[in-house]
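Sharing a structure, written as structure tokens. Questions coming.
Here's a slice of the assembly, chains where they normally sit.
By letter and in written order, the chains are A and B; residue numbering begins at 1 in each of them.
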Amino acid sequence: MAAPVPNLLRQEIERLAADDKRIDGRGRWERRAVDLEVGLLYNAEGSAKVTWGGTVVYAGVKFELRTPWPDRPTQGSLMCGAELRPVAHVKYEPGPPSPESIELGRVVDRGIRESGCIDMESLCIVPGEKVWGVMIDIHVMSDGGNIFDACGLAAIAALRTAIVPAERFDVGEDHVLGVSSTPIMASFTRAGGRFVYDPCEEEELGGDERIHITLGDTEHLHSLQKGLKGAFTPAEFAEILDVARKHCAELRDLVASKEGN
Amino acid sequence: MMGGYGDVQLLRDDGKRLDGRAIDEMRPVEIKVGVLPAAQGSAWVKQGLNVAVCAVYGPMEAHPRKIQRQDRAVLDVRYNMAPFSTGDRIRPGFNRRAREISKVTAEALESVVLLERFPRSKIRVEIEILAAEAGTRCAGITAASMALADAGIPMRDLVVGIASGKIQDTVVLDLDKAEDNYGQADLPAGICPNTGELVFLQMDGDLSIDEYNLAMEYNYKAAAEIHEIMVAALAARYDGGEA
């Protein structure tokens, strides 16, 4: 891990941007190599490991039996949390969840939840009495930039390969968790004055605004989030959205390729 | 969003909404500044039945030292819902939702406040929601930029918080509580009325790209209207000589 030299680095990124180049040699809308593994972890009912450039993320799915909320007696629940623990980078400190980790967990959660890919009614066992609570925990192990997209990918891959442990809880036979679509997140950061896709660690050091977009199978928007200081125009957003569509489709295929393994 | 209540009727046969508004009509907005004597600057925003009040303190020396920035001020923003502001009482204390809203609100305001004018200092922005009827984060952003203006903090532009959304497959402006609970999407934005830039953006639910564009069009239209009310409130403050 190189020592951060923010000002020099920022100038270098700007100089490269003037030639439409990036610090790690990629094109503006190019993605780093992504490796996805599923089903690695004993005890997790679904799990995935994403290696995305220098970023390494694990996600694990656990189930519990719950009493449903009184106003939604036939619906289970979904909970998605992310932890930016100090294992992941020298910049993360121990302590209560930081605003960054809360934002990360909530943005990933909204993308999955709002896509409707999990039918909450399908998690009902006995109406008003017993439903499944599905909990996805994301563990960032190495932050090499763009952890949002890596976490979103790990979460949906872990869900799509999860087995509901009904036998252990004595409520029927184990079965696949039904997940009807594959919402995928694409993130952009302003670096050298313009937006780039899939920022690396050095590009994130500038601290300029990020935009996170979650697209579903039909290219509908399910979640948006603008983070960090900075302003952007509707025209910039339109350009970004177009790039997101292509990459989300590619990564959706990657997830599909790991299912049924 | 997406609560699975697709069968709740939110549009009337005449195309109006349950409270009689047109689809591109926002709730009534009232704004006052200078409402809290102990604060450096303050504002009160009522949007529909929402009540958001904001106090600004500073610039003051940032401490502890490690939060200081050599070249600019830091904004310390808190969004908080009063325990009695919601249908069921909420326990005092900062929850995950409030932390996220505080973070994105701070980032929206950092995009307009001339922070470089106050190196090594801190500006505190305290947003309190006293009554919540959907749209409090937007009312809070509007209140915060008004309180900053009332405190005399220099800004590139004001920020207007406003949301559109989707109910019954129809894009509508400024969701109220029922529409928020039973609707299909929500698109809150923070718009700089002079530059037209976005400094805050969230969205959840389900929107096609065309629906997104229409919702954002409504947001810009409403931002212009709210901006006029903001300017009038600031003028009233200084006309009245209360400062």
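One rule holds for everything that comes next: contacts are C-beta pairs under 8 Å (C-beta built on N, C-alpha and C of every residue); 3 or more make two chains touch, one makes a residue touch a chain.
Quick caveat, the model's predicted, so the values are computed rather than measured.
Which formula, in the displayed labels, states the number of copies of each chain in the whole complex?
Tallying all copies in the file yields the formula A x3, B x3.
Simple rule for what comes next: only the chains that are shown with their structure count from here on.
Please name which positions on chain B make contact with chain A in the complex.
Residues of chain B touching chain A: 1-4, 96-97, 99-100, 102-104, 107, 110-112, 187, 192, 195-209, 212, 216.
Within their complex, state which residues of chain A touch chain B.
72, 75, 97, 99-100, 102-103, 105-106, 110, 113-116, 120-121, 209, 211, 216, 219-234, 237, 241
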